[in-house]
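Missing here: one protein chain of the complex. Every other protein chain is in place.
Letters A and B name the chains as they come in the text, with residue numbers starting at 1 for each one.
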Amino acid sequence: MARKSLGNIRRAFAPWADPAATPLVQFEAVTRRFGDITAVSDLTLALYPGEFHALLGPSGCGKTTLMRMLAGFETPDSGRILLEGQDLAGTPPHLRPTNMMFQSYALFPHMSVFDNIAFGLRQQGLAREAIAARVAEMLALVKLEGFAARRPDQLSGGQKQRVALARALARRPKVLLLDEPLGALDRKLREETQYELMDLQAELGLTFLMVTHDQDEAMAMADRISVMERGRIAQVGAPEEIYEMPANRYVAEFVGDINVFEGIVEEIKGEIIALGGPGGSMILDDPNPTVDLGQKVNVAIRPEKLSITLEEPPQPTNKVKGEIWDIGYLGDFTMVQVKLDGEAGQLVKVALPNRSRRAERPIAWEDRVWLSWDVEAGILLRG
Amino acid sequence: MEAGTETLDKRARGRASWLRPRWLVLALPYAWLLAFFLLPFLIVLRIALSDTARALPPYAPHWTGWAEAWNFLQALDLESFTTLFGDSLYLEAYLSSLRIAATATLITLLIAFPLAYAMASAPRRWQPALLILVILPFWTSFLIRVYAWMAILRPEGVLDALLRGLGLIDEPLALMNTETAVLIGMVYSYLPFMVLPIYTTLEKLDRSLLEAAADLGATPFRRFVSIVIPLARPGIYAGCFLVFVPAIGEFVIPDLLGGPETLMIGKVLWTEFFSNRDWPLASAVAILLLLVLAVPLLVYQRFARKEPA
Partner (left out) sequence: MNRLRTPHLLALVFGIAFLYLPILVLVLYSFNASRLVTVWGGFSTRWYAALLQNQALLDAAWLSLKVALVSASLATILGLLAALALARFGRFAGRTLFAGMIAAPLVMPEVITGLALLLLFVGLDAERGFWTVTFAHVTLTACFAAIVIQARLSTLDRSLEEAAQDLGATPLRVFFAITLPMIAPAILAGWLLAFTLSLDDLVLASFTSGPGATTLPMRIYSSVRLGVTPEINAASTLLIGLVATVVVLASLLIKRDALARD
């Protein structure tokens, strides 16, 4: 059976899959401790030229520390960080060809927008005209022409963010580091800026490394995401890989919603596994099943992969019966909670897309319903 | 930075400091303080422990090695301290300093708290001006402010004239050169030290706490006792400390406003030194005064630590 691609997009840019590609940045077995806490633990990761990479994880997972080590503000206790094959150890921050956009923007309050953007260029000793030209170019890039003479406190949040971006880009860094770049913006502005940042990155062909705790931001913007957990990388991959093929339960739960079903392996036939369980039998498709017969496993199913029907579906497996327990109307979709029959009475989340404005047969509280799903929907969780 | 590692991170950032001529930045003030602060105290200690004749000027500290150290230890002379404990004058001066300082602190607190509370309750746009009004006297000469009270308190002075004019008194009050005058001078001089820390804590006090208390049925008095005072405690402790400690060692106020019977240790030290020229005794008084000061310091640290940051 020919494998389908994950999700509904096809990516042309995937240097990480090419063994001949040379990485731009390499973290090699990097460890950083603060007292008793290991912020980054034996971490290895490669970034490729032109990649937009997101470090995703909760507070305290070490993502910021990892980025600050590349910028030079932290020193690894062990391991190496290479940029274009050169070990960065001993290179102070001001000599590294990376630039950072700070979470607080860190715009110099006593300097105009022009002077903020020109600051890095002046350190390079560029000629006055060259600086003026580059600043003008940067202001045009972030659509802030005419703001050069303003002071940071005369700017809105979104404008400050653009100045910070322009300032970091002005030196044409080899890697642009973004620390929660959209964190301080309100929701509407965040979405707009998100796409602008992506366009900018594609236009300039730069390598971006972004730190974020917002999974939607990471999914929408990044070519690849590193999901981090307590100083380690739990999984690296394209957004659709992270979402559709989470490496373990932590990743599956951190990125998106899941329902977890228990089952016992009854049959393995190539990539197809048959499970039996209290809720009924299930068949799932796993590209590399590493389970044994009789093993107890967890299977995750995303809410949007489940269908609700009032009549029993014809398929023999991958279906369970329950009762509508709760309905939350969210506009673009409706989140339904279904309480499964049986002693445990597990609650299952189902996301129903609201594709038409009026439903023919709307569901209601306490309806008796069937949930069903495809062979491809179940994710076999390891760890 | 993530909340969990924030403090650790700060420490680490400090360590990764990039101030290159680091040693100079530290060495200059360090050397200065060692030379002009620590060393002088060691000399005071040494002179306090030497006998009267040898310590007369010009006194030159010799330090030639460990043999010298041994000689020094053998030559220790507790004569000054014996005098200090033998003569009840010094003990009385210490006790009276503590008593006057404590009374002054209490009165200052009673005047400063309502003032600080009123300042913090005033409309926001008035507050910077009020703050400057309270701080300004602190910037003007301390000596002159004490002197101003001499004109007010002296017999037939401004206060007497005023009260007599109002028909409140017939005889002059004769406040000048009394302990009362010293207390007035201290309260007046140190008032800003008490107002500022209390104001700072009250100003930060979240008004919604008072509204919540009112919403839960607390009377204005209850709100004041149960919410305002407990939350102002760090400021109260800091203010009391800032008034009490300098008041103990005060010299100018008891000298100008106090009388011969107003015993304060700072004045005793001054007299021993300038009038009696007894350097070892003056040094011994200084050492004991330092020990006395350690008490409020420890008490304050104990109280301050109990308070949430």
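Please note the rule applied: contacts are C-beta pairs under 8 Å (C-beta built on N, C-alpha and C of every residue); 3 or more make two chains touch, one makes a residue touch a chain.
Just so we're clear, the structure is a prediction, and the values are computed from it rather than from any experiment.
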{"item": "Touching the absent chain when the full complex is considered, from A:S59, A:Q123 or A:T309", "value": "A:Q123"}
{"item": "Identified contact with the non-displayed chain, of B:P123, B:G167, B:G217 or B:P260", "value": "B:P123"}
{"item": "Hidden-chain contact residue, picked from the options A:L24, A:M69, A:M100 or A:L380", "value": "A:M100"}
{"item": "Residues belonging to subunit B that touch the chain removed from view", "value": "11, 13-15, 17-22, 24-26, 28-30, 32-34, 36-41, 43-44, 47, 57-61, 111-112, 114-115, 117-119, 121-124, 128, 130, 132-137, 139-145, 147-152, 154, 156-158, 160-161, 188, 191-192, 195, 207, 245-246, 248-252, 255-256, 266, 269-270, 273-274, 279, 282-283, 286, 289-290, 293, 297"}
{"item": "Subunit A, residues in touch with the chain not shown (by the definition above)", "value": "71-73, 92-96, 98-100, 102-104, 106, 108-110, 119-120, 123-124, 151, 153, 167-168, 171"}
